[in-house]
Every structure is written in C-alpha cells, then in structure tokens.
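Every protein chain but one is kept in place in this view of the complex.
In this document, chain identifiers A and B correspond to the written order of the chains, with residue numbering beginning at 1 in each.
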Amino acid sequence: MIQNLIDGVLTGSYLSLGAIGLTLVMHILRFANFSHAELLSLGAYCALVCDALVSAMAPFLAVKFAPLSLTGALMISILVSMVLTGVSALMIDRLVFKRVREKGAELSMVFASFGMALIIRNVIGLIFGLSPELYSRDIAFAMMLSADPLILIKPDQVFVLIAALTLMFILHLILSRTTFGFSLRAVAENPSLAQVNGVNLNRTIMAVWLIGGALAAVAGIFYGISHQLIPVMGRDLVLPIFAATIVGGIGSVYGAVLGGFIVGIAGNLALVILPSGYTPSVPFLLIIIVLMIRPHGLFGEARA
Amino acid sequence: MSEVILQANGVTAGYVPDLPILRDVSLDVRAAQITVIIGPNGAGKSTFIKTVAGLLPVAQGQITFQGDDITGIRTDQLGARGISYVPQTDNIFRSLTIRQNLDLALRHAGAQARARLGDLLDQFPALASKQRDKAGTLSGGQRQFLAIAMALATDPKLILMDEPSAGLSPKAAEEVLEHARALTQRGVSILLVEQNVKQALRLADHCYILAEGRNQIDGPAAELQNNGVVAEIYLGSRRTGAA
Partner (left out) sequence: MIGVISYLVFFATTASILAIAVLGLNLQWGNTGLFNGGVVAFFGAGAYGTLILGGTAQAGHLGGYGILYPLALLGGMVAAGLMAWLVGLLTLRLRHDYLAIATFGVAVAFENLMRNAEWLAGGAKGVRGFERPLREALGDGFLYNLIFFAAVLLILIGVYIFLERLVASPFGRLLRAIREDEEAAQSLGKNPARVRLTAFITGSVILGLAGGLYGTFYAFVSPQDVLPTLTFQIWAMLIVGGAGNNRGAIFGAFVIWGAWTASGWALSRFAPVDVQLYTGSVQFILIGSVIVGMLMWRPQGFLPERLVVSQRGKP
C-alpha cells in the first residue's frame, strides 16, 4: 500500500510535467492536442540518441553518478532534448496546426492532432524498431526503506521526483513573478485583451509550444528512466495526461500538477483492488468521476 | 482649436467582409479633448472603436494617428504608438492580481515602470490598498479604474473608451467619467462611446452621432445638447432599443 503510494507519486511526477504543456496548449489554442503525448516519446528518443553520441565522443561523461544510474552524458542529453523537442513542437505547429487553424477549421485541429500522433509514433517505431530501449543497461539496485512492510525505492526515482518538482517550482516562479509569466496567463484568460495590452499573440503561442515541448521531453525521459522506452509509449500516456488536465481543470497549470499526481497515485493504488490489466482504464474512471462531481476540475473555470 | 490627433476617413468595416456594419464613417479627435460617439443600439459605435484598435478589418477608408496611417494596425502595437483601448467588458485579467495586471501593462515601460506605477497608484488609491488581491474580486467601479490605470500605463496620447460607465452605479459612473475629464487636463485625448446621452454631452467637447453605421450629425457637445434634431434621431430610435 505504501509502496503503491510511493510509486504513484513517482508516476505522478512525469505525468504532471506532461500535463502542464498539454493544459497550456489546450487553453490557449483551444483544442485537445492528442499528439502531445508523442512529444514525450520524441523527447525520450531524442535523449537516447544524444546520450549515445555524447558518450561516444566524450567517454569521461559516460561515468555514472553513483548511486544513480544517470551519467553526465544523459544530463546533457536532457537539456539538448528539451530544446530540440520544444523546437519540434513549434515546427509541428508551424507546418501543420497553424495551417489547419488558418483554413478556418478550428474544430478539425483535434483530428489533425490525432493524425500527427499516428505519424510521429509510427515514424519513431520505424526508426528505432519495436523492441524496448533503455538509457542504462545496468541493473539499478533499489534501496530498501523498510523491510516490513517492504518498501523499495530506486535512487533514480528520487532524482526524477526532485528534478520534476524543481522544474515545476521554476515554472511557478516564472508564472507568478515575471511579466512574461503574466502575459502567458493573460493570453490564456483573454487573448484579445492580452493583445490590447501589448502582448504579441504569435510570440506567446510560440513560447507555449517551446515550454510545453521542453517539459514533455523531460517527462518522456523520466518515463524512460523509470520504465523503458517503447515507440508506443505515447499511446499509453495520452489518456493519463489528459485525465490529469481534466482533474486539475483545463487551463490550470497548478491543476495539471496536482492532477498528474492524483492520476499517478490513483493508478498505482488501483493495483491494490484491481488486477493490473485494468490499470489503463483508471484514468478514464477518474475523468468520469470528476465530470460527475466537479466538471471544471479542481482549479478550472467555466469557459465556453 | 487644438490639432487633430486621430482622423478617420470614410471607414467601412465589419465582422464579416461582405457585411459591413460601418459605412463611410469619418471622424476627428482633437488633442486633449473628449470626443464622444453616441447613437442608438446597433449604430456601430463599439464597432468603430474596435476598428480603430485593429480588432476588426477595415474594408475601405483610412485611419491616421498624428499624421501616420494606422489603418488595420496590429492590436498589440497600439501601445507603442501611443494609443490605449479600454474595452467595455472583460477589460481586466480576473485571474491575475491587481499588481500583476498593472505590471503586465507596464511591461514595455522600461526604466519608467517604477515611477509610473507609483503615479498610477497615487491616482487610484482604491487600487493601491488591494494590490495583492485577484482582480476578479474588485467591484464594478474599481474594475473600470483598474482598466483605465492599465490603459494609462503606456503613457498614451489617446485613449479609446468603450462605454466605461456601463453597468456601474450612477455614483461610480460619475467618478469614472470625472476621471476621464481630469485626464484631458494632462493632455490626454479621449474617444468615448457612451450610452448615457445627457452625461456624455455634458462631459464631452465634441460629439458625433452615429446611426445605422453612418455619420448623422456632429458638432460641439454644448450646441448639440439643445438641438432638437439630436433628440429626434437619438430618442426616436431609442424607444425601440434598450437604453
């Protein structure tokens, strides 16, 4: 039970990171972006490639930070992947979503995002093959926190949790302390009034894609560290991160953080009462429960 | 008479390209004066202001500000030009605090931001004491003041105000309009849309009457106050619409 709770918190840390970008995009561009989870895969695989390159070029960086299984090369790769995934998100918007938007078919954006998800997911599958990949082939030993009840935790998981919380705190500072953060929130609340107040809408949309893509990359890499990399990871993550945005309330960054942890914990706690085969249904059940008792989520506002 | 700061020449505009709401509207705003647009509901008053602000496309005609062509200006460039716009409703960010709203508006003020913030808080003491509150918690009159303070943050030469007194108590409406009057003393020009004809004519220097998207009549506000035609155009249509 306590083990499930701990695992849930760890799952929640990467779900939250994924959900933050998704909720921002959904709020500002007003469409459910079903390809957001593919940015997680993209980021994860991007880091895999970069890690291999850096390790090959600078072997001294391929040394582990004991007790973590993480290397300096992977740390660098995380940063590179954040940038590249952010830029990819921006490019996808430029090449596809922007054009669909400008064709006036705003409702069709959700179709386009599904189409993009299929393309990205399967191109990754073609390039990297269908078998799983790992950042580190070494077995990471778990630390035993307690013998009875048995509670195990891997050092890498502690790193993931701390890094995720740090990123969220940085984002919080940006949103609550900087005028750039205010302008993001302003566009989310009322795009035309934001323009009236001198906010450049296009530039803000670009920033949202960059931030969303970068956080998605970290989420994907953390998923890869905690589990493994598979090309269809986006397919398995899309519903949990959507559930996180709905639980938190679409558009609320803080809601997405809390929603991510709730979905992560609920999924792991469900293992106590349900066979593990049912885990993929848990996010859907959460969505239904939230829609029944609090349709706009924990922090969401009603908006047409 | 002071110089013309904003000039609209034969402006035709609307929400949909082939369905213009404004037809051939021309109008001058003079420096440090209040110019008011009145007219029955649906006359196109707000449409005109939104068109000047670049929120609606101009089909024909030209708008110049201080001699520069600003027809179809990008809305986010208004402030840099020296124009501010206070929309009628939803004119503040409810989810931001009052201070955050002001900081956002002051974003491009650079080194002067601090001094201007101090000045704005002096002008609107009601806001100064609530800086950390969410703007959504403000009363109607205070919201209007915050919106005006945000408009002033860019140190504009011209402010476009869309019915600033709408939905306010008579006392709050009076305060808001008095403040607008005071701004002209500091050299700011104001283009105002008003529903309350009496108040508008008493306050303004110059007045335009719009009906069915066209210019009807214009003149110094003091003259129009006693003009029978005004009452006829305005009140005649007014009986059918809501005031």
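Definition applied: a contact is a pair of C-beta atoms (placed from the backbone, for glycine too) under 8 Å apart; a residue touches a chain by one contact, two chains touch by 3 or more.
Quantities reported herein were computed from a predicted structural model and do not represent experimental measurements.
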Touch with the omitted chain, as defined above, among A:72, A:115, A:155 or A:191: A:115
Absent chain, residues of chain A that touch it: 26, 30-32, 34, 96, 99-100, 103, 105, 107-108, 110-112, 114-119, 121-123, 125-126, 130, 235, 238-239, 242-243, 246, 250, 275, 277-278, 280-281, 283-285, 287-288, 291-292, 295-296, 303-304
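Here is the rule we go by: only the chains that are shown with their structure count from here on.
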Centroid distance [mean C-alpha coordinates] between chain B and chain A, Å: 43
Contact footprint of chain B on chain A as seen in their complex: 179, 182-183, 185-186, 189-190, 192-201, 301
Chain A contact footprint on chain B (complex, rising order): 53, 55, 74-80, 85, 87, 90-96, 100-101, 103-108, 150, 154
